[in-house]
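Supplied in structure tokens, the structure appears directly below.
What you see is the complex with one protein chain gone and the rest in place.
Each chain gets a letter, A, B, C, D and E, in the order it is written, and its residues are counted from 1.
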Amino acid sequence: MLEIIKGYYAYFFLVAVFCIGLFGMMVKRNLMKKVMGMSMVQSAVILFWIVSAFKDGATVTVLDPARAVEDADLYLNPLPHTLMLTAIVVAVVTLGVSFALLIVIYRRYRTLEEPLLLEKMQ
Amino acid sequence: MIEHARPFDLAADRCGPSSSPIIRIASRGLAPLIQIIGLYVFFHGHYSPGGGFQGGVLLAASIILLRMGLGFANTQTVMPSGWTVPLGAVGGLIYIGTGFFAVLCGGNFLDYGVFPMPWLDPPHLHSYGILFIEVGVTLTVMSTLVAIFDHLLDG
Amino acid sequence: MSWLIEVFLFVLMVVSALVALRSRDLLAAAVTLSLFSFMAAVIMASLGAIDVAFTEAVVGAGAVGVFNIVAITLTTRESRD
Amino acid sequence: MKLHQALVLLAFAAVLTMAAMQLPARGDAASPANRVFNTRGEPVAGAHYISHAEKDAATPNMVTVILADYRSFDTLGETLVVFAGGIACLFILRRLKP
Amino acid sequence: MMTSHIPLLIPATFLLAALLIPLAALLWRRLSWLLAVAATGLCFFYAVKGLAHVTTAGRLHYHLAGWQPPFGIEFVLDPLSAFFSVFVTGVALLALIHAGRVVAHEVSGVDMGFYALAMLLLAGLSGMVVTGDLFNLYVFLEISALASYSLIARGDPRAPLSAFRYLTLGTTGAAFYLLGLAFVYMSVGSLNLADVSHLLPDVGDTRPVLLGLSLMVLGIGLKMALFPLHAWLADAYTHASSAATALIAPIGTKVAAYVLLRLMFFLVDPQYLRDQTPLPAIVGCLGAAGMLWGSIMAMCQKELKRMLAYSSVAQVGYIALGIGLASPLGFIGATLHALNHACMKACLFLVTGNFRVRLGHSTLPRLVDDLRRTMPWSAAAFTTAAISMVGLPPLAGFFSKWYLVLGSIQQSNWVFVAVLVASSLLNAVYFFRVLERLYLTPLAPPDDTDVAAAAATREAPASMLAPTLVLAGALLVLGIFNAWIVSTFINPMIPSRLGW
Partner (left out) sequence: MPVTHESVIPLLAVLAPLAAIPLILLSSRRPNLREFWTLAAAFTACGLILSLLPGVLAGRTVAYDILTISPGIALSLRVDPTGLFFAIICSSLWILTSFYSIGYVRGAGEKKQTRYFASFALCIGATLGIALSANLLSFVIFYEMLSLGTYPLVIHKETRESYRSGRMYLTYALSAGLLLIVATAWTWALAHNLDFRPGGFLGGVLADEGAARALFLLFIAGVGVKAGLMPLHSWLPAAMVAPTPVSALLHAVAVVKSGVFGVIRVAGFVFGPATMQAFGLDTILAAVAAVTIILASVIALRQDNLKKRLAFSTIGHLSYIVLGVALLSPEGFMGGLLHLANHATTKIALFFCAGAIYVNLHKTEISELDGIGKVMPWTMAAFTVGVLGLSGVPPINAFVSKFYLCKGAVSSGQLVFLAVFLASGLLNMAYFFPILHRAFFRPGGAGLHGHSEASPLMVVPIVIVAVLSLVLGLYPNALVHFFDLARGISQSVMAGAAAPLAGLAP
């Protein structure tokens, strides 16, 4: 049991964060809150990848002259790290664009509450 | 409507200079420091965590800090708003131009190993190639983040 | 035992996520979200992903925080939920 | 309505968790992504990068090498995403002079 | 020498153009349009050349930065991707030529942004088509998604909100895709599409792989507006500017459909998927439901663009149904319908743009002018495309439906047959409603008083009319030569594991 928790707790937490983010996006009526939920979803996915790169007893992905580079088990898997750098950047830019949209929406309707927005659009 | 104090003087239209002298001075003093750190992060990306993106973000952060502290209009000399997007394009062009340069030299896209620099062995060609495209990344990230900030503020 | 510290960080992360979603003051929510990002960065660091952690810290607490604050100041600070 | 959505999400979380339990455990150095050779005896990308990055690009930081050399097109895409964000903000927020 | 670079050149030219346009616009505003059209034309040329090469001399693999596939990124031009890149770039070329006037009319002042984003959109879409790497696909997906969110955000006052909804849903879709990819990567250890599909049979416990695949399908389904995930589409297409809609609507969902094809026919053994898992059946049923729902919603719309948007939901359903059949005939039907629908929808949206430029609106009850007389060519193009949408031979739309019907009958799936029939009928209902507006004298005089002010006096300008007519003509040509298309281009792309 402890083994399972030790091996998988990261996944459990990340699934929780993922679903919390989704919940925020689905249930919250404030557009800013939706964006925050979206950000959580993205962070959860990014961490999921990072966890996959972890190896017990391995060191960071910068070459250490003291450790043989031939033994791949001594270093963490650098591939997911790289990919997630890209994913983080993408997430940031998406957030920036969504803020831009929010500002435009607010300029026009003076509110970010979805029910009020829909009301004003009628 | 609750009246909250505004952390920075981000007026609805445009960002004015902060009313607090501490912030003005601090931003003026901190910005070069951040820029140096950013440049260090960028150049040291080969040997330690860091690289073009992080360096670019730090450089952008310094400019944004200046914008927030000293006001939008006063910092146009540091980074004119009209230049941000073209500068970003230039950064991208550096990157993609490196790629096409490799194609012109007979290799595949972004294959640094074919650059016509006989005094360098392939691993070092790759190393300098990496540095070169990171310049493009830094430039794009810096100017684009500033552009996003400017446009969010100004429209 | 290091994994217990990580569990603690995860718990903090989940809590900050919940707080960010529940807060009616968007500025507070934004700051909590920065905390969330910071927790994520620390977890990344503890998992050995230094590069990613660095980026996440710079971006999550820095760029996103600034954008968030700019957006909130330019729109509204209140949220109904 | 809120309850419905929460229930759907709970079910979804349960499914995700069940599937995640079948994934390699955290820290497993022999997982398909982390080991050196795959089931067909071919080298796996992650380990290959570890052992070849320094040789190929004379750069100790493997992440940098992968980012800007092995998978440099991803990074080009990433840069373009950033650039797209800038253009997007310009496009969305620019107020037209009447 | 250039031929071997074609897989790269298609997306890279778009990227280059996207970077050059902001600089060029500093010199001369009109240059951005010219540059966009030129770049798209160039890519179309590359794509055609690539298709010719692929059909005669076999597929093209391009190793970026010179690294071998599992380590480096690979672009692949195989029959499927070459085919898709040809029609994506072709339709985009026509839409961009058409956009010249519409942009000046609807989003003037930010035309540089429009064209730069259009180039990024096309770069993303064509990159998704040619890439052979699952993570690179995600990057391209995000480029195209970001561009389309913002393209859609400018239009009528409600556009930003619909763009915001699209953004949240689209980002969630991308997150689902990335999460699914994480499951697959952790189970297989590779990101290269060919490599993954080659290693998958060795994976012992396939539960994470299947869940990962389902998550990826879910994410792509969101992008593709597959039935219950289509909520963003109608608003997004309705409120955006005509130029943006005409550019995104025909090809955006098609490329997502392409990714779905890749995932379900090439990543995993489709026969295994069909026989052991409910995934194809679910996709097919969702497609069928979307066909009915989209058609019914389209019938209720008064705004032409909104009607066409719902019709897109229905048409995406056709493609999903073909994919869900997981048989060669279903594959042919889905691919052919992607092509046909891209041309039909592009034609319909271009005509809508013509109406908007000349009439200032595209609302059905107000289309009371004698459009048959004032805009005869636009009306004729609309008619052609509408009849093709209904699926009457010998226009293109009939033949893809024919393959879908054949495929459904082959599997004795009578429900799908019935849905295909019903959806075609509903198509006929809502399109003939428009055609009556275009061609027949209305019975009652309009109650709107501002109609007279909006009366069209002449046909759309040549730069808008020409692409419209080319598309309308293409529908006839595609219909007549569909057997050639199927046997020359589509048959070679059917995955061998599917059995033929």
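Definition applied: contacts are C-beta pairs under 8 Å (C-beta built on N, C-alpha and C of every residue); 3 or more make two chains touch, one makes a residue touch a chain.
As the structure is a prediction and not an experimental result, all values here were calculated from the model.
S.K.: In the intact complex, which of the presented chains make contact with the chain not displayed?
M.R.: It touches the following shown chains in the full complex: E.
S.K.: For the chain that's not shown, point to the residue among E:L35, E:L51 or E:V390 touching it.
M.R.: E:V390
S.K.: Would you indicate which residue among E:S378, E:S424 or E:T468 is in contact with the undisplayed chain?
M.R.: In the full complex, the listed residue that touches the missing chain is E:S424.
S.K.: Pick out which of E:L34, E:L292 or E:V486 touches the chain that's been left out of the picture.
M.R.: Considering all chains, including the one not shown, the answer is E:V486.
S.K.: For the chain that got dropped from the picture, name the residues of subunit E it touches.
M.R.: 387, 390-394, 398-399, 401-403, 405-406, 409-410, 417, 420-421, 424-425, 428-429, 432, 436, 439-441, 443, 480-484, 486-487, 491
Criterion: only the chains that are shown with their structure count from here on.
S.K.: Chains shared as neighbours by subunit B and subunit E?
M.R.: Joint contacts, listed by label: A, D.
S.K.: Farthest chain from subunit A, going by mean C-alpha coordinates, please.
M.R.: Of all chains, E has its centre farthest from that of subunit A.
S.K.: Quick check for the class: compute each chain's Cα centroid; which one is farthest from the centroid of subunit C?
M.R.: Result for max centroid distance from subunit C is chain E.
S.K.: Give me the residue numbers in subunit B that touch at least two other chains, ranges are fine.
M.R.: Residues 47-49, 51, 53, 85, 88-89, 92, 96, 99, 109-110, 112, 141, 145, 148, 151-152, 155 of subunit B touch two or more partner chains.
S.K.: When you check subunit C against every other chain, which residues touch at least two of them?
M.R.: In subunit C, 50-51, 55, 59, 63, 67, 70-71, 74 touch at least two other chains.
S.K.: Could you please specify the touching residues of subunit C with respect to subunit B in the complex?
M.R.: Against subunit B, the touching part of subunit C is residues 27, 50-51, 53-55, 58-59, 62-63, 66-67, 69-71, 73-74, 77-78.
S.K.: Give the list of subunit D residues in touch with subunit B in this complex.
M.R.: Per the stated touch rule, the residues are 55-61, 63-65, 67-69, 72-73, 75-76, 78-80, 82-83, 85-87, 89-90, 92-95.
S.K.: Looking at the complex, which residues from subunit B come into contact with subunit A?
M.R.: 47-49, 53, 141, 145, 148, 151-152, 155
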